[in-house]
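Encoded as structure tokens, the structure appears first; notes follow it.
All protein chains but one are shown in place.
Chain nomenclature is as follows: A, B, C, D, E, F and G, assigned in order of appearance, with residue numbering initiated at 1 for each chain independently.
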Amino acid sequence: MDVYLSGEIHSDWRERIVRGAQGLDVRFSSPVTDHSASDDCGAAILGEPAEQFWRDHLGAGVNAIRTGTLLRAADVVVVRFGEQYKQWNAAFDAGQAAALGKPLITLHPPEHDHALKEVDRAALAVAREPEQVVEILTYVLEGTLPGA
Amino acid sequence: MDVYLSGEIHSDWRERIVRGAQGLDVRFSSPVTDHSASDDCGAAILGEPAEQFWRDHLGAGVNAIRTGTLLRAADVVVVRFGEQYKQWNAAFDAGQAAALGKPLITLHPPEHDHALKEVDRAALAVAREPEQVVEILTYVLEGTLPGA
Amino acid sequence: MDVYLSGEIHSDWRERIVRGAQGLDVRFSSPVTDHSASDDCGAAILGEPAEQFWRDHLGAGVNAIRTGTLLRAADVVVVRFGEQYKQWNAAFDAGQAAALGKPLITLHPPEHDHALKEVDRAALAVAREPEQVVEILTYVLEGTLPGA
Amino acid sequence: MDVYLSGEIHSDWRERIVRGAQGLDVRFSSPVTDHSASDDCGAAILGEPAEQFWRDHLGAGVNAIRTGTLLRAADVVVVRFGEQYKQWNAAFDAGQAAALGKPLITLHPPEHDHALKEVDRAALAVAREPEQVVEILTYVLEGTLPGA
Amino acid sequence: MDVYLSGEIHSDWRERIVRGAQGLDVRFSSPVTDHSASDDCGAAILGEPAEQFWRDHLGAGVNAIRTGTLLRAADVVVVRFGEQYKQWNAAFDAGQAAALGKPLITLHPPEHDHALKEVDRAALAVAREPEQVVEILTYVLEGTLPGA
Amino acid sequence: MDVYLSGEIHSDWRERIVRGAQGLDVRFSSPVTDHSASDDCGAAILGEPAEQFWRDHLGAGVNAIRTGTLLRAADVVVVRFGEQYKQWNAAFDAGQAAALGKPLITLHPPEHDHALKEVDRAALAVAREPEQVVEILTYVLEGTLPGA
Amino acid sequence: MDVYLSGEIHSDWRERIVRGAQGLDVRFSSPVTDHSASDDCGAAILGEPAEQFWRDHLGAGVNAIRTGTLLRAADVVVVRFGEQYKQWNAAFDAGQAAALGKPLITLHPPEHDHALKEVDRAALAVAREPEQVVEILTYVLEGTLPGA
Partner (left out) sequence: MDVYLSGEIHSDWRERIVRGAQGLDVRFSSPVTDHSASDDCGAAILGEPAEQFWRDHLGAGVNAIRTGTLLRAADVVVVRFGEQYKQWNAAFDAGQAAALGKPLITLHPPEHDHALKEVDRAALAVAREPEQVVEILTYVLEGTLPGA
């Protein structure tokens, strides 16, 4: 099972999921999580444009080669919304996943519930902690529940 | 060939198919057939909601991550309707399989024929016994008929 | 907006929705709800087969020309599960609607909640009374709530 | 041409576009922009659940019947990100539009450029003012430029 | 309802259907049934090629602009196999209709049953006479059976 | 029938087709054929960027809102390659039309045959003069040949 | 590369292709070519129906589980029309392949050219001998021409 881990890149949620899922038949993928590499990749490879807007545009294009390919190849998409930042790209990925018919799991604290209600409505599960994502994947792949 | 075995979870029909198909190049998949795990998975992982309706909703969401993924990955879908229970989820899976263009085999006793006529019409074969499903898979994969 | 009303044919739920929705910009469609015409149509037109199984098969084929066309043309699909009968065809239609990405509204009494949890999970609303379906359509089309 | 106006509901940007586009062959659509009706619609029609999370879930489901239908029917999708609020639903709609291959126009002030770079990269135009959206629609439909 | 009438062009079956369906809300379409125009159209418009194979190729291309467009626009496809000629183009149209998920009605005498079993299996009805097609369309559109 | 006329904008081929097709049930569409408006539209509406590359990018985005919408809505796509200019956008449109399964007619002089062989292979007709396109549309819609 | 060999089952054309393609990276598949097994499979497994029409229907259903799965999984479809028999199933498979966007190669003697012109028009190559199919596959996979 291919699982794409989209969204927040400033906490260790991906590591906690990958570590917890050791032994499961899952291949995880994610965007490039090195923030500065992700911001610079377009200009570093294709040349510095004169304006910041197009610098972002170049970088977003190069990143989309990776993220679009992984998202389309995924069986399940997990999208994390962190406690700060706008993370519109996370919601954008969730929208793509929904339109492509991918099973979607969101991961965020309760204080975002109201703002994320449209995204959560399209999800098959709303988790609070990365360990719950691991438990879902364990159940989905092996049919066993935590503590069982 | 990937074959998804959907429907009734209270008899040994899956075991009879899997056993009979030994030696064929088939990978079988199915929903979680542990009834209580299947009912509890949402609340056990994501937390107990205040109302039973949402408890079922949570569980159905987590199960759908598994069943939807397997159903979309299947080459052939077999749907079993047993002698009791309403098994609307089996008919729901059959409807999804039909809309996705998956070859569909139904498996049920003749007393359900009239009630299942719309589902059977969308199927490429209507079997009465699990062993007939094995014979179909044997013919489909190896071109040989029973007794040949 | 095209709304397909699928499922139970033994109560007046369709009439209550159509009557309640007068004045809304909705075109309703439904399967043939004359039970005996629906059962007989295949044999009456194409000839009586020797066996009942194929009689049902003929009828289900002719009905599917109508129901499949209407379901694919619908913007919204409403599926009613009544208090008796197995209504596997209703769940089958719901499965097709879900796989085709149609917004789905289910309509059934609470005693079916547990048995219908997979179908309800795929729905965007679960109504108990036809008048609630009218209220949803009113809100969806005009943005107004009951009593407003 | 059908144009869906998604996103922020706290300023007059929709009115400015609709007014400016008078005389063009465009039909505009939008989510319900009455904030409290939008929040309450699920519970008001389907009944108050015990928990706020499911209240939001009910409402998001009913709203999705409208927004999903309009978004899929649109030829062009305009998504507005305002100066406050998280507006994850706007980014979610943009993701759906992108995955469905709909031409996308974003509308937001420059201070959101970096945070919206993935969304903007999927757009065919990034506008700052509603009047620019009108000018785009005028050019797209009539081939004339402002001041010409 | 748009109904495409494909296949044999040497008998009056289309006229019998169109005449019988007067008063129904159906728009019929068909390939060009003037045999020599159909054979000559490519060379007459685009110029005579040196070889007969390419003459047929030119003509088939021009005809496919019409037939492909009508077949894709149809809600229901009726395919007639007559008593002589190979009519591979009829079976080819049936294959396209099946793969596109169009409801298919075949129309042929019983002596072709065995040779057409794969095509008939993909059809929702197998009729013997054009009047049966009219009865099916009447039932599908109005819910009434012959003699009722 | 909706026909999109793509490609060369420096000769009167579109006018000759539209004039010749008077009386046929065809709606023609095309990109904006005012060359300078087409080049300037992005910068004129969205603001002048610092670099010519991005000026072209802005304009191509705005034009794609129009051309993509029309191309996807077309039943038939005609692509003209003129005697000069590279016209990669014409070949690009032809590639999109082919991948979308649209019937394609190319229109170009014989000296481009070898260079256009891949595009012509995907076309259902290769015409030399606009009047041949009119004759094809006449045949496709009315079944009559020139001189008949 | 997966190549599906559809059509005539009364000559050794499949063997000639498979033998000739030894050493190429191709996996060939085909319908069950044992004529009597193919005719009997439905009734032998699912039970003898009272009427021959339904016997054929049963068999065609079981065969379609195999052929539909293989055809959808194929990268290239080769369809052979022999010198006798009607072979509507071959043309039906060609129609499915065309609608699914599969590259199609037809294989038939010149005397069928006129009757097969619609099918050939949808093909990317029309071969006369199985050895030409081998040469095409060799070129497609290795880039080398016969005698080179």
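In this section, contacts are C-beta pairs under 8 Å (C-beta built on N, C-alpha and C of every residue); 3 or more make two chains touch, one makes a residue touch a chain.
In this text the structure is predicted, and so the values were computed from the model without any measurement.
Undergrad: From the list F:E8, F:D75, F:D93 or F:E135, which touches the chain that is not on show?
TA: Reading the full complex, the residue touching the unseen chain is F:D93.
Undergrad: Among E:P49, E:G82, E:G101 or E:G143, single out the residue that touches the unshown chain.
TA: Hidden-chain contact among the options goes to E:P49.
Undergrad: Based on the whole complex, identify which of G:G20, G:G82 or G:P103 touches the chain you can't see.
TA: Of all options in G:G20, G:G82 or G:P103, contact with the hidden chain holds for G:P103.
Undergrad: Over the whole complex, note the residues of chain E touching the chain we left out.
TA: Looking at chain E, the ones touching the missing chain are residues 49-51, 54.
Undergrad: Which residue numbers on chain G touch the omitted chain?
TA: For chain G, the residues touching the absent chain are 1, 75-76, 101, 103, 105, 123-127, 132, 135-136, 139-141, 143-148.
Undergrad: Name, in rising order, the residues on chain A that touch the hidden chain in the full complex.
TA: Touching the chain left out of view, chain A contributes residues 32-34, 37, 40-42, 44-46, 58, 61-62, 64-66, 68-69, 72-73.
The criterion applied here is as follows: only the chains that are shown with their structure count from here on.
Undergrad: If you tally contacting C-beta pairs, which comes out ahead, A-D or C-G? Let me know.
TA: A-D
Undergrad: Over half of the residue-numbered contact pairs in common: that is the test. Which of E-F, C-G or A-D passes it against C-E?
TA: Interface equivalent to C-E: E-F.
Undergrad: Per the centroid of Cα atoms for each chain, what is the distance between chain A and chain F, given in Å?
TA: 40
Undergrad: Could you state the distance in Å from the CA-based centre of chain A to that of chain C?
TA: 37
Undergrad: Do you know which chain B residues sit against two or more other chains?
TA: In chain B, the residues touching two or more other chains are 61, 64, 101, 121, 124, 126.
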